[in-house]
Structure formats: structure tokens, C-alpha cells
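Each remark here refers to the structure printed beneath this line.
A single protein chain has been omitted; all remaining protein chains appear in their positions.
On to chain A.
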């Protein structure tokens, strides 16, 4: 402040009372209305800006170089906002600084509901008291350039106005003596950060401290006629504005006939998707001033990677002027923004393949989910977006090609017999337990007419097991069942990959559930009426088949076993016993404590080995020592 504080005793007639009960109001402002003390700064810069606007209206031909300068003095704990605008005459001081809006009653009404406060100068000014103990306004009106006035108030309730020497040029300085708890505002570095964002769209340059560059120097690509590459201008703006992430690309939002007047810029952020997936970041401006810092709900909820700035005169702020009313225009704008994101991504894919590839890499996971929410986006992404698989990230098309025409996706998080089969299949398998993968692939398969094998679902598992080329004779089935299956297991002759795997045991999930629900212990856990009803459900299945034993007729070992049996080979029972032991050992390995006696199975291996290595009793043919021999005999 250039004039310094006066030490003269204040004349009584100059000590006036603000025409509202400020004690209560300032309290409301400070504690409820504004979420952050920074908003007070915004209001004062807005006032400074309005003051320039007024001067241009009143004195269009005058020599007037509009600028706003904000200074901070950490030692004195002050912040000063200086403008070269219209300035105030003494009556104007009493009218504008000492009354609030158009009256207290209306004001309070607006605080509680109706919200038409934009530009209500007094309210904006009073917000200064939410951060400052004392506010000093030194001003010279362009209409009385020879006069100076100083308004001073502690708390806002009482104030005094005194004459001071005129300022060198018309304009106003508002100095805030900050409250102790807001001392951090007196930091020019922080001010640059904050004002750079608040004022980015203001046409009047805003300087911090003695800076030569205004904080709002960056060109606004949708306003100015930008020379050269428009995309580059958009990127510069987005880079200057995006605080958290550097943008990967940027695209415009234009007004939409009949829907919204909003214009601005959206960009794809370069944030990783590890932490939170929702990094939506949208700032909304009204007449050049930041209105809502975090209007993320205007962006589609799937667009967690989008940042942006828009300005609109048709959005209605709430009382705090930090949020937006969810009216029809709000909803229309939501739709326009969703379309703009999709259009922008299309353009990026078409015109900027390198940026598009980076977007796919960075935001693949989010894009998978987004594709589900928007048909056009799905069309765009279906072939390009990476899907996490057991063999790294692959596109759906890549999965399909590697899967022999079928897309494989595992539903479970591993374990069980499936795990072993998947490993043996050696095709890439999409991670169905990852975000959006399963529904994405389902839609892909549906639209592209390809087969989706959902491993871990009943149907998917059934697809792993193909029908045998021809059914086994009942007599052979019966022998195999007796030789290989344990009680509760149903033998199912089939063909499956890999051919080296002779058999696999698949538990029946309904039977497992039935066993748990019908167990006596359930009565102590589950309320009785619910349990009765649950048992009515499980009673529908007989539960006799606890597991299916799929026998691989494409497996040489099984073919040899059958050939030996058909030939009446004495070794067939021993060989079957070996397979039966293998079944139990594999089941134990894949599911932990499984049914079947592991000890007996291991002993069975020993028995089989002894049988196979025992001397051949006289009179019996030699044990064939190769499958080839066995086939010749059969």
C-alpha cells in the first residue's frame, strides 16, 4: 500500500456502521459458504476485474491500461490486490463496501436457497473478512482523479473512511491484514499457483508481486485467434493448466445448438491408473472467473482420465458459487461433454496415432470400462485397447488369434483343476478378475461373432471337454468307471487338451453347496426359516454326483489302457490303478485337502510299479514295453 496507515484520531462522524449484521454474516461466510479461504481472493480479483469493466463503460476513450496486481508480504502477513480500474468516490464507498447486495433479508434468503448472486459486489468484498482481521481499501475514482479515500475496518461491522492523497492514477488497492490462521496466503509462490488457475480466462492481465509476466499469459485457444497449429495451442493451454498430470492430447468442446453455450477444452491426462481410477478434473468458469474447481460430475463417470476447462454463462452456481445447480442445462452439458470426449478420442485415434497409442497404454484399463458405457467408444476401442492376459497385455483380436478363434477368459482367481488345465493349454487367457475385462470381452465376442470361453463357469468348463468321436461301448464305460472312479464320481469320456493329460476331476459346485446347506452344522449358523427355504432349493438336486471324472480319449495313455483292456491284457488293471492314483494326487495338489485318500493313492503308485517290474510268471506273455507293441497285439 503506497499511502501508509494514518495515525490521526478518527473523526466520530466517519465511524459508520455497515448496514447489515456483519458479525453473523461474516461468520456464515467464513465457516459455511466458502470451502476454502482462497475463495476470498477470487472474489477480490473478480471485483478488481469488474472495476475495469465499469471504467471501460464509463470512460471508453480514456487512457486506461487495465491490469491487476496481487502482492503478498509474508512478514507483515498481508495480501494486497491492486487495480487500475474505475476506483470509488466516497459515496460509492458507502454504497458498495458497506452494504451487501441488495439487502440483508434477500441476502439470507439467497444463502439458503435461491442463487442469483453473481457479481453481488458487496458480498464478494465482505468475503475478505473471512480471511482478514483488518481490511484497508485505498481508492481514487477516475471521475475525481484528484481525490483519495481510505476505507478501513476491523471485522467489517464498523468502518471508517478518511481522505488520503490521491493515487497516482485512478484505481483501488485492497489490503488484507490476514488472520493468523490464514497467514499462509501471504506467499507469492502460492498466489501464482492459485491465481494462475482462477484467472486463466480473464482478459485483463493479472500479475503477482513484481512479476513481468502475468499469471494468465497463456493463450485461451477457443477465444483468441491462435496463430499456427491449433492443436499445439490447445496442448500449451492444457499443459499450463493441468496441475496434476501432463496431458497426452487435448480436444475442444464447442457450443451445441439448443443444448449448451459451453466452450472450452478437454484433455487426456497422463496419470497412471494405479491409485484411484477417477481422476476426472473439470474446472468451470463463468464470465472469465473460476466458478467450480472440481465439477467432475459434469464429465461422464467412466472418463476418469479426462481433465478440462469449460466456460458457460448458462450454468447456475449455488450460493457458495463453488458448485453448480443440477438443472436441465447441467444435464444437457453432461451429454455434450460425453460426446466431446468420444469425438475427441476418435479424432486422436485418426490424426495422432502416437498419442493414441500412449493413451491406450496409460489408460487401457479405464478405457475397457469406458467402452462398456458408450457404443461409439466400444467401436473405437474394440480392436485397439489392451486386455490383461496370462501372457501380458494383448488386444481382443490378438487373444482371439492366439486362442484359435476363441477368446479365453478365466473367471476365477486361480486354483482348482482349471488352473492346471489353463497352464497346460498354453493359449493366452484374459484375466476375467480384472477391471472390466469380462464384460468387455463378452461384448466383443457378441459383436465380432467369436466364441468366448469363460473358464471357471460351468458352461466354459464344458467347452474344454469335447464329445468323443464316437461313444464308448457301455461295457467299456462300465469297466473304466469301476477302475477309475470313486463313489460320488461320474465318469465322462471326452476329448480335451493337452493330450498328455489322461483325466481330470471336476467337482460339482451344486453338490458342494447342497452338502454345506444340508449339513447339520448349518442349523447353528443359518436362521431356521431361511435354512428351510435354502434346503428346499438344494433338495432339487440329488447331490449324488459330487464330481465328474473327465477321461481324455485323445490321450495316448488312455488309448493304450483301452487297447490293453480290449486285448484282455493282464496289465490293464495295474495301469488303471496307476491312473486312479494320478487322479487323486492331482486333485490333492490342485484343491488342497480333497476327497480321496492321498496315502492310498501314493501306495497305489508303489503297487503299480512293483507289478510292472515283477518277474513275469511262467505261462503269461511278456509285458509289452512300448505302446507300439501294445497296439500291434490289440
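Simple rule for what comes next: a contact is a pair of C-beta atoms (placed from the backbone, for glycine too) under 8 Å apart; a residue touches a chain by one contact, two chains touch by 3 or more; residues count from 1.
In this text, contacts and distances are computed from a predicted model.
Peer 1: The chain that is not shown, which UniProt protein name from "C-deglycosylation enzyme beta subunit", "Tetratricopeptide repeat protein", "Cysteine-rich domain-containing protein" or "Branched-chain amino acid ABC transporter permease" does it carry?
Peer 2: "Tetratricopeptide repeat protein"
Peer 1: Among A:178, A:291 or A:437, exactly one should touch the missing chain; which is it?
Peer 2: Only one listed residue reaches the unshown chain, and that is A:437.
Peer 1: Just to verify: which one of A:57, A:180 or A:530 makes contact with the chain not shown?
Peer 2: Final answer for the missing-chain contact: A:530.
Peer 1: Please identify which residue in A:404, A:474, A:568 or A:599 touches the non-displayed chain.
Peer 2: Final answer for the missing-chain contact: A:404.
Peer 1: Looking at A:302, A:330, A:479 or A:565, which makes contact with the chain not pictured?
Peer 2: Touches the omitted chain: A:302.
Peer 1: In the full complex, which bits of chain A touch the chain not displayed? Write them out.
Peer 2: Answer for chain A: residues 274-278, 301-302, 326, 368-369, 372-373, 383-384, 386, 392-402, 404-406, 411, 413, 432-440, 449-451, 509-510, 513, 516-517, 522, 525-530, 532-534, 536-538 touch the chain left out.
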